[in-house]
Structure formats: C-alpha cells, structure tokens
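Moving on, here comes chain A:
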Amino acid sequence: MELLLASSIGFLTAAGLYLVLRLRTFPVILGTSLLSYAVNIFLFASGRLVVNQPPILTDGVTSYTDPLPQALVLTAIVISFGMTAVVVMIAVSAYLSADDDHIDDRPGGLFDAGRDAGGEMGSDTARRNAGTEGKA
Partner candidate 1 sequence: MVSHLFRRLFPHPLLTLLLVIVWCLLINGLSLGTVVFGLILGTVIPIVTAAYWPDRPRAPRPLLLAEYVLIVLWDIIVANVVVAAIVLFKRNADMRPCWVAIPLDLRSPEAITILAGTITLTPGTVSADVSDKGHALLVHALDAPDPDAVRDEIKQRYERRLKEIFE
Partner candidate 2 sequence: MIEYALIFAFACVGLSMILSMVRLILGPGVGDRVLALDTMSVNAVALIVLLGIAGGTQIYFEAALIIAMLGFVSTVAYCRFVLRGDIIE
C-alpha cells in the first residue's frame, strides 16, 4: 500500500510538473491542480497510513489514524480551491484581454505584428477573430 501511495504521489507530481512546463495557460492550470493533489496526498501521508481507523471517536475503539494531517489537508484543499478559482479567472481575463493564451511573454512584445498575421502560432487567435468579426 505504501508503495502504491508513494508511487501515485510521484506520478501525480511528475504529471503535474510536466503540464506546468507547457506553453499554454490551460495545461499549466491543470498541472498546478495535479500538483496540489500530489502535495495534499503527501501531506496526508505524513501521518502514516492506516486502513479503517477513521478519526471519529467511537466507543471501544482505541486506535485511530492521525487526525492532524487530515485537518491540515482540508485547509490545504480549501486554499488550493480558492487559488485555482483565481488563477482560472486571471487566465481567462488575460486571454480575453490579449487574445493569447500563451503562458510566456513572447519575444517582441505582446502585440507582435507578426503574430496576428496568422501562422501556426496565431491559429487560435485567427479562429477567434473569425468567430467574432465574421458576425459583427
């Protein structure tokens, strides 16, 4: 079980980090979500693993899992939820303002003349423009 959990955390971390290193905002946000899964499980596991001993005091039961990391993880989940909401909002706002969902600033500045001309990089820009201006 420990091996499964440790490898899951490792796997989530690796996947999250790989996505964080992508170039567009959406995969990066996915990546941070995966990372927060990983770290939440990590934090949870810092109290060691126990099966079927939930920290609800019950008559006649003497051993419980460590409740403290669970409380910490709850706090961490809530916080990362708030953070995710904000980062999604910023990503949307940034995309809507700049018409570009790249996470990196592009060489040549934001409104590089070459980009709006189309090409592979500007494909989504072109598509959205076609969608909005075609009807206007």
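Keep this in mind: a contact is a pair of C-beta atoms (placed from the backbone, for glycine too) under 8 Å apart; a residue touches a chain by one contact, two chains touch by 3 or more; residues count from 1.
A quick word on the picks: all candidates are chains of the complex that A comes from, given by their letters.
As the structure is a prediction and not an experimental result, all values here were calculated from the model.
This complex places one of the candidates 1 or 2 in contact with chain A: number 2.
Within the complex formed with candidate 2, the residues of chain A that make contact are 52, 54, 56.
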